[in-house]
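Just one protein chain is left out here, and the rest sit where they should.
Entry: subunit A
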Amino acid sequence: MARMKFLCDSDRCIECNACVTACKNEHEVPWGINRRRVITLNDGKPGERSISMACMHCTDAPCQAVCPVNCFYTTADAIVLHDKDLCIGCGYCFYACPFGAPQYPRVGNFGGRGKMDKCTYCAGGPQADNTEAEYAQYGANRIAEGKLPLCAEMCSTKALLAGDGDIIASIYKERVQVRGYGAGAWGWRTAYRETVGV
């Protein structure tokens, strides 16, 4: 089975936000919920770099570890999903996540945040694949259709890569070898306990 990962090549990312709107479009994500965001470091200064950020579907997901109701599960493709019917909106996962992925429809304390929402790697949720019920709660299930996450598929400069971890790592390695520089696979050590060596 493939081990799905995300990789953002920050030397390519131009902060065009295609990944963000592709995600909104594909899943009809409501205003205020950002399953994916683009973060810019050193904005406006030499060395400015942007990184597209969402749930990284960690190997050893901290959200999963801290969830008091056990709503997370990891699929055979290593995609970290959760069950909104179990989620109590406590917000623990938000504090545990190193990438700021979990999103909540409301601001409030004591479970008043509403059901947590995050990137599903376009893999839907626990319901039967590609049903209206799954779509309403989690959005489209492209993985079940044999497609990859739309954010990466539509990335303007092909900075954001998604797919089998070994394959995207080799694409990135080849790129770095050709061009002679590379800031590294950002977030990989945190998410996957490994890095892409060139």
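Here is the rule we use: contacts are C-beta pairs under 8 Å (C-beta built on N, C-alpha and C of every residue); 3 or more make two chains touch, one makes a residue touch a chain; residues count from 1.
By our rule, contacts and distances are computed from a predicted model.
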Message = Out of "Anti-sigma factor RsgI-like middle domain-containing protein", "Spore germination protein YndE", "Formate dehydrogenase" or "Sugar ABC transporter permease", which one is the UniProt protein name for the chain not included here?
response = "Formate dehydrogenase"
Chain not shown, touching residues in subunit A = 11-12, 14-22, 24-33, 43-46, 48-50, 59-62, 64-65, 70, 72-75, 81, 83-85, 87, 89, 105, 114-115, 117, 125-128, 130-140, 150, 153-158, 175, 178-180
